[in-house]
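Heads up, one of the protein chains got dropped from this complex, but the rest are sitting where they should.
What follows is subunit A.
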């Protein structure tokens, strides 16, 4: 379970997130919706440790942690970026296996085996030796998901997972997210897309810009 207490985030004295508290149960899907500029991306960046915050507490399964400062390989929070940010110089397989090998110290064969299994479940069979530029948007996104999952995160975050995709692919994304829920993954999804949000959400968080 992820629990956030009284999170406040300012950019140069301008408060973006004001005293926000919420929690996500294990294997729950939380969607965060709200108008543009409400601070959804900023919240996700705080949770995943990419942005410092001014005050607040984070608990993962009852244990306090600081996502910005704790950079060990435990309490990992996976991120699927809006623009995926795959590594263009690495193959699909290397994108997925790089961090498990370098950070989790998995052997090459071990990392490769679980990567291939994951890629296959995400309908990416046969794509492992391609480079990101050779993939469609939806395929890139699934590689990004596989890459994040390979680090065995406790929580997986998505920023606007449907924004860069054709509308027909929306159903595909919600199917993947629900499938991961079946596997027990806790997920936080930021989105503009209300239909999509209502489709996948177990719980919804509405945020509005701070006045």
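Simple rule for what comes next: contacts are C-beta pairs under 8 Å (C-beta built on N, C-alpha and C of every residue); 3 or more make two chains touch, one makes a residue touch a chain; residues count from 1.
Rule of thumb we're sticking to: contacts and distances are computed from a predicted model.
Student: From the list "4Fe-4S ferredoxin-type domain-containing protein", "ABC transporter ATP-binding protein", "Acyl carrier protein" or "Polar amino acid transport system permease protein", give the UniProt name belonging to the chain omitted from this structure.
Tutor: "Polar amino acid transport system permease protein"
Student: Thinking of the whole complex, not just what is shown, which of A:31, A:48, A:106 or A:186 touches the missing chain?
Tutor: A:48
Student: Which of these, A:21, A:71 or A:113, touches the one chain of the complex that we don't see?
Tutor: Of these options, the touching residue for the absent chain is A:71.
Student: Residue by residue, what part of subunit A touches the chain that was omitted?
Tutor: Residues in contact with the chain left out: 48-50, 71-73, 76-79, 81, 83, 85-90, 98-99, 102-103, 131-133, 147-148, 151.
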